[in-house]
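Of the protein chains in this complex, all but one are displayed in their positions.
Showing subunit A:
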Amino acid sequence: MASLNHPGDLKYSKTDEWVRVEGDEVVIGITDYAQDQLGDIVYVELPWESGENIAFEGKFGDIESVKATSELMSPLSGDVIGSNEELKEHPEYINDYPYEKGWMVRLKLSDPSQLDNLLNADQYLEYLQGR
């Protein structure tokens, strides 16, 4: 756990997504802890078409590692502005750069108050240690 990186300027969900707030938009990916647990990511399915509405705690994609396939759950609701097309060819970015080149979707928030439910880095780390 100590070697994992959870930047202080991001928000986190208990389902292991990180959120970077940029005005009324957010960028979402999965945390360093999540990618470490999943192991080598081999495939990711994201909402490739813009405009799709993602529900609060709704599914926004699937992620497959050498161990298992999991659903990606959104900690926020909003409309998809874009998804990281580079992950089609380079799913390993999620392992190697979870907070930069491994970002997944950009949403336009439909309810910014949902951000209040998210954890900060210290709270997330504490949550992980209690798991």
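Here, contacts are C-beta pairs under 8 Å (C-beta built on N, C-alpha and C of every residue); 3 or more make two chains touch, one makes a residue touch a chain; residues count from 1.
The criterion applied here is as follows: contacts and distances are computed from a predicted model.
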The complex's invisible chain, by UniProt name, from "Carbohydrate ABC transporter permease", "N-methylhydantoinase A", "NADH-quinone oxidoreductase subunit L" or "Probable glycine dehydrogenase (decarboxylating) subunit 2": "Probable glycine dehydrogenase (decarboxylating) subunit 2"
Residue of A:Gln37, A:Ser77 or A:Ser110 in touch with the missing chain, whole complex considered: A:Gln37
Subunit A residues touching the omitted chain (full complex): 37, 40-43, 64, 66-68, 91-92
